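Mind looking over this structure? Questions follow.
As you look at this complex, bear in mind that one protein chain is not there, while each of the others sits in place.
Labels run A, B and C following the written order; every chain starts at residue 1.
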Amino acid sequence: MNTDRTLKAAPAGKLDVQAVRAQFPILSETVHGRPFVFLDSGASAQKPAVVIDCMADAMRHQYANIHRGLYWMSERTSEAYEAVRGQVAAFLNAPSHEEIIFTRNSTEAINLVAHSLGSLMKPGQAVLISEMEHHANLIPWQMLRDRSGVELRVAPITDEGDLDMEAYGRLLEDGKVALVAMTHMSNVLGTVTPAREIADRAHEAGALVLFDGSQAAVHRRTDVQALGADFYTFTGHKLYGPTGIGVLWGRRALLDDMPPFLGGGDMISSVTFEKSTWANVPHKFEAGTPAIVETIGLGAAIRWVESIGFDAIEAHEQALTAYALEKLADVPGLKVVGAPKQRGGVISFTMADVHPHDIATLLDRNGIAVRAGQHCAEPLMRRLGLHATTRASFGVYTDTHDIDVLAETLARIRDFFV
Amino acid sequence: MNTDRTLKAAPAGKLDVQAVRAQFPILSETVHGRPFVFLDSGASAQKPAVVIDCMADAMRHQYANIHRGLYWMSERTSEAYEAVRGQVAAFLNAPSHEEIIFTRNSTEAINLVAHSLGSLMKPGQAVLISEMEHHANLIPWQMLRDRSGVELRVAPITDEGDLDMEAYGRLLEDGKVALVAMTHMSNVLGTVTPAREIADRAHEAGALVLFDGSQAAVHRRTDVQALGADFYTFTGHKLYGPTGIGVLWGRRALLDDMPPFLGGGDMISSVTFEKSTWANVPHKFEAGTPAIVETIGLGAAIRWVESIGFDAIEAHEQALTAYALEKLADVPGLKVVGAPKQRGGVISFTMADVHPHDIATLLDRNGIAVRAGQHCAEPLMRRLGLHATTRASFGVYTDTHDIDVLAETLARIRDFFV
Amino acid sequence: MNGAAQDLYDRQIVERARNPLYAGELPVPDLQGEGRNPLCGDRTRLDITLEGHHISQIRHRTRGCALCIAAADMLAERLGGCGLEEARAVGARFSAMLVAPDDPAETTVQKAAKRIENPPEGIPSLGGMEPLMAVRFHKARIRCVELPWVALKEALAHVRV
Partner (left out) sequence: MNGAAQDLYDRQIVERARNPLYAGELPVPDLQGEGRNPLCGDRTRLDITLEGHHISQIRHRTRGCALCIAAADMLAERLGGCGLEEARAVGARFSAMLVAPDDPAETTVQKAAKRIENPPEGIPSLGGMEPLMAVRFHKARIRCVELPWVALKEALAHVRV
């Protein structure tokens, strides 16, 4: 290796990558005797010390079950928990903190809508997704279709990996689509979808729109009102936050009309054996003891991300992605999958004659973590005519050194096989 | 206060309460300038340092998304996650680790069964619960009833707070009950239900049986096979573990036959837009990125509980509960609610002329945390002819000093109002 | 009892809860309203008689904690003889005081004291209800003192002023 992390300047923007990296304890680990090079943030991001410490501090100094508790520890913990709702609302520019529902992850958020809004849909109506959905935004709608007779439509993508807007428009034409559920950023192609246009067309056709923001919310400022969204989901562990916590945002009027999803404590207004009535949103959708400490940790993660700022994050990741595309182009036999109009920090590729599994294992032996396989997007793989790809994905702590090591090691792996 | 914690011996058994207390950082906090006296473990337990450190260490040194990852960090994290399945299976004496499903909490575990097993039930069949259920084991069945036309039956309790076994038998007689869903320990009365007998009678009548072990699993050794259970649930945060993690155990043959609950990544075998097939249990029931760090933290909690041992825990809590019942009997006007045959470490009470809210707030001003209200068991309150109670609940770290302070302060509160 | 509890469980409040002055029903009420807290089973019912656009009498039947009973009784005391418009305004002020946003520059005690003692011009005073404002520092108990005001709102819901 002739690249030296400490001597390199940050690639672009005002973000001081080395200062950022210093806040992630895990990035100083070694793997197989090599410095750990983490290029799988798209699957789950690492956690800065402030998030880890915030969770530990809560459990050390200020913890009790929330709501209902008439004592100091419970009131303080409830306040800390509810304050994160406000933070998330501001993070998404949602009109009200009461529209923020905490779930386990993005998957549960989408399932919640599929069950609750889904129970109001009728045969003859349709849900429209795209060819590039993660299974999390496909299977819940398939299950709804099989449960209730709602039709499931799939909007095609172009060979570049963009949503085919003409075909999308045609699929909306008959006015049967009740909900468009679409990714805001593909976890395989990196495609950032034209959310505003998708939403406008959906609304013109009388459909609601849900964006799966699991990837998008990490890389760019999200403004659910500017996007024209009706529902938006994201997941804490990809946003440098804890596992076990995700978010569903929905417009108040919709959430008010939707029946609850899970039943239990804290989501009721009154209960008899004959009949129960429900609490107001958001509590109607949060049954049982929530992921209290994880929610507080998500608050710390959002505070941390905002302290860096999305201007710097986006500039950094865009520069880095451009750098990576260039570097990878030099690796013999390597082909990047897709060329979307707008790409977040995710690059999938194939390398002639070398299977993604072999690439991933050999990269790992050199300390480099990437993902290989179908990336929970099996139908997209089929659409692309591929069985699997290798994927490198970037976070706020990724630097050009990581990319250099990746490209060099890929070239050596290729030599090893050819 | 003339009681002194450090000079008192442990009340019974081999458990060294002071040594245990030293492992809970939060117990050294002060509240309103008073030492923190925590008597709300039934709502959520505090966390020992080993659990807090285990979670922080995972995030500092060994974290990545699990399954699918072909690199060292992911493989090690997957192993750590899957190892907890084995630990939980041993903890419950379940036949196989593949029967352990991770959920957010007990509430979600019960909802999972209500949705998945519930979708196989038909009008004409019935679910049988008891009068002393927590809302978590009532609302999901009400929602199932309203969704699918299954009948909901309620077995009465005696005035002492035990399940009325004769009435229970009668409710099973017509053979329509498909599932008995019953608490293994009441969070209000402390009643430990005769699970084996409940299960045997259910099975004789052709019904399956689910136990809500949210309270029970904390206080005694649980052996799902000896209990004759078909399903068992518990929740991590009451077992000195993290929030955001719960457990459903179910018999393999039943889980195999049940359709999935949530759809998404990791729960599929193959996916096309037309049709998907499901992974084997337990993965079929775990959609999306799970609460990875919390599951690992639950493993640490179980290890910690087992290092103390349920013999010592049960002896300690039984002695403490007996001591508390005696002490509280001396408080003028105080009436303990219920007198079940077997009681875990939970005591609900009323105090003539003083409302539970006032009691809780005034106890809190003295550093003492108890719960006041309906305890997510509104129909039980109605059955008892009460609007609310005050509840003190004990954990492995509760000592006689806590009880003494509670009893003395209650007496002073009573004086203040009368 | 310890300091801040004393604040909340002020002698006036505890006395009022033990010996409410306006508990009971009215034989022929012009207006009725109920406030319920389903989470704890607490409840206040108000009976109101009118003389023109003025409240002539109020009585309450309250099943609740000391704070709730005292709040109901103090409401009845404060609003007896009040115009309907003023009654609404007092309610609005009472609610606003309870949830007033925090000004980080002041201590919470300073802040509350200031707002309670110096109501902005034209805004009705809370009269004898001021001791109840200590509940601001006990968020979980706010619902208890609000309950009678929920009942009032219901009672006045269909009256045009």
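Heads up, the rule we're going with is that a contact is a pair of C-beta atoms (placed from the backbone, for glycine too) under 8 Å apart; a residue touches a chain by one contact, two chains touch by 3 or more.
Note that the structure is a prediction, hence the values are computed from the model and not measured.
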Among the chains presented, those that the missing one touches: A, B
Checked against the full complex, the residue among B:Gly69, B:Gly263 or B:Pro282 that touches the missing chain is B:Gly69
Given A:Ser74, A:Gln374 or A:Ser393, the residue that touches the chain left out of view is A:Gln374
Mind pulling the chain B residues that touch the left-out chain? 68-70, 74-75, 78-79, 268-270, 277
Need a quick check: the contact residues on chain A for the chain that isn't drawn. 32-34, 354-358, 361-362, 365-366, 372-374, 378, 381, 387-388, 412-413, 416-417
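Note that in this section only the chains that are shown with their structure count from here on.
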By CA centroids, point me to the most central chain in this structure. B
Report the chain whose mean Cα position is at the greatest distance from that of chain C. A
Round to the nearest whole Å and give the separation of the Cα centres of chain A and chain B. 32
For chain C, give me the residues that contact two or more of the other chains. 38-39, 138, 141
Quick one: which residues in chain B touch 2 or more of the other chains? 32, 357, 361, 372-373, 378
